[in-house]
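Of the protein chains in this complex, one is absent; all others appear in place.
Showing chain A:
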Amino acid sequence: MSNQKKRNFQIEAFKHKVVVDPKYAEKTWKILEHAIHEIYNLNASGLSFEELYRNAYNMVLHKFGEKLYSGLVTTMTSHLIEISKSIEAAQGGLFLEELNRKWNDHNKAMQMIRDILMYMDRTYIPSTQKTPVHELGLNLWRDNIVHSPNIQTRLLTTLLDLIQRERSGEVINRGLMRNIIKLLMDLGPSVYQEDFEKHFLEVSAEFYKGESQKFINCCDCGDYLKEAERRLNEEFERVTHYLDTRSEVKITSVVEKEMIANHMPRLVHMENSGLVNMLLDDKYEDLKRMYNLFRRVSNGLLTIREVMTSHIRETGKQLVTDPEKSKDPVEFVQRLLDEKDKYDGIISSSFANDKTFQNALNSSFEYFLNLNPRSPEFISLFVDDKLRKGLKGVSEEDVEIILDKVMTLFRYLQEKDVFEKYYKQHLAKRLLSGKTVSDDAERSLIVKLKTECGYQFTCKLEGMFTDMKTSQDTMQGFYASHPELGGGPTLTVQVLTTGSWPTQPSVTCNLPAEMLALCEKFRSYYLGTHTGRRLSWQCNMGTADIKASFGKGQKHELNVSTYQMCVLMLFNKADRLSYKEIEQATEIPAPDLKRCLQSLACVKGKNVLRKEPMSKEIVEDDAFFVNDKFASKFYKVKIGTVVAQKESEPEKQETRQRVEEDRKPQIEAAIVRIMKSRKTLDHNNIIAEVTKQLQSRFLANPTEIKKRIESLIERDFLERDNTDRKLYRYLA
């Protein structure tokens, strides 16, 4: 008994852990699974959030996380398979709408499922490194819907078809498109790229290849570019409306390639409407469009630039080498300026002031301007013309503008020293004849030249101005010290420093006695105030105002040159003089005298002398009389000298020669400067360096440089290396 009793009281060993209801997990999961079904069936209003949340919590807490998670995967997958069937069943246009609707439902369901499984999402999933609920939902959607074989291709073709329809002008439901594209993007960038973008770009390339072929065969260049621009904007707009912004670069580059890059040469050279025609016809809009479109593709701008450059060079070359057009230097330069203005305008308004285009323009001008060796002379003549008369009544700003433009042409000149020579001559004439319109304009141009080429370039020009100024003072001093001269003829002397002024052969002539006396007085006055100087008269540059009365008593004041004065004064003592007599009396050089007589006797309205026989040319046997019938409306009559405005052929040769002569010491100086710092240098490098140093003034000729080197070797400035004959040494 007792034993039995004892046995009864024996406590059983505690063999099992306390186990919750074995069906607990299953039951709880059933509740949650039901809830997920209800959520997908849009029937969630009857669910108690608190209960579901607590159940999910408990499952994780009781180590049923794995069951919960795998259950979720299975349930969600089965729903997605249902969904994919209903999407597949959607007819035609309803397909995308159904897809969109189901996607929205799925998103909402995912959110709600995540809400009730929040505890699992936060604790169980990170510690087991599983996919979080939201991401899991996206992955399952991707695998079961977007990558389902019946949907994948249909989705792609539907999307591409819609885009194709929009491209051909139909209106499509952009909102729906945006939602579907957003769906693909939400599934991750790779889904969007692989399942849509890649194909989209391929189809687009195909489309634009066809488009461009179609248009290029029936449109002119301008219209084609308009079309390309429109298409580009259209694609840009498409991206902003419903594609991923990162697609913009890709799709525009497709359009750029198919519409522009592949057809560039054809577009640029298109007959009657290509780039050259646009330039000729000033089609700013078209040019701008071409620039903006071509800029997008590699080598696009290069193509435009090359065509533009060769066009400018070609037209420029025609301009400067056409002998007809270089007859009138002013017209010639004006044409160049107009051409420059035109292209400046095009570059600023159509080519966005692109530096590379400006450089191309500059190099083109430099190229053709220097094709004509007379360009420096012409530019100087143009300035001369402007400063003589062209600037009358023009405001200061406009003067500046014209001078600045001339300076741009000047910059293109390679032979700046030739320009300097001519400019000096022309300036001298302007100054001595007092014909310069505006001192300010003259000085402003000198300043410009100075900033461009340095002090050395303009010091002589400035010296000329100083001479003019000091001469004025000298004359005042002269008359102040000789008050007795008030009644007689007035003498104005300009004392010119030799070297500053263009060298002229010092030609004297026999001045009339009255003048000669006056000149002597001035000479003694001047040499009295300045010791150690020499004065020699340059009659060929002077002018005179003389009073004359003619047969019927008409009185005139004649403005003539010094030579002309000498001639006319002879007629105070004689009525008739032969050419020979005049030549003897005045000793004016024959060509000058002929020109002087021509202007006195042969110019209509200014013929104060009469010539026998009447003819245009002056011959040695001619005789001259005072023209008693001379009449003029004006009291003052200006008698010009018949001068060839342009240089005559021999004069030109002479100027050239002088320029060449002047270059020699400059080249030598440059060689010595370079060798002094380098000590030894080989031939090619010397040539290169010298050319570079002298670039701002002229383009040195290599053979000339070589000659200068030889000359320097002769004079022991340099020597050749004993072993390497191409090497020079500097001898200090």
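Basically, a residue touches a chain if its C-beta (ideal position, glycine included) is under 8 Å from a C-beta of that chain, and two chains touch if they have at least 3 such contacts; residues count from 1.
FYI, contacts and distances are computed from a predicted model.
Missing chain, UniProt protein name: "BTB/POZ domain-containing protein", from among "FCP1 homology domain-containing protein", "4-hydroxy-3-methoxy-5-polyprenylbenzoate decarboxylase", "DET1- and DDB1-associated protein 1 domain-containing protein" or "BTB/POZ domain-containing protein".
One of A:H34, A:R122, A:K198 or A:K679 touches the chain omitted from the figure, and that residue is A:R122.
Which of A:Y24, A:Y53, A:F95 or A:F550 touches the hidden chain is settled by the complete complex: it is A:Y53.
Hidden from this view is one chain, which touches chain A at 44-45, 47, 49-50, 53-54, 57, 108, 111-112, 115-116, 118-119, 122-123, 126-127.
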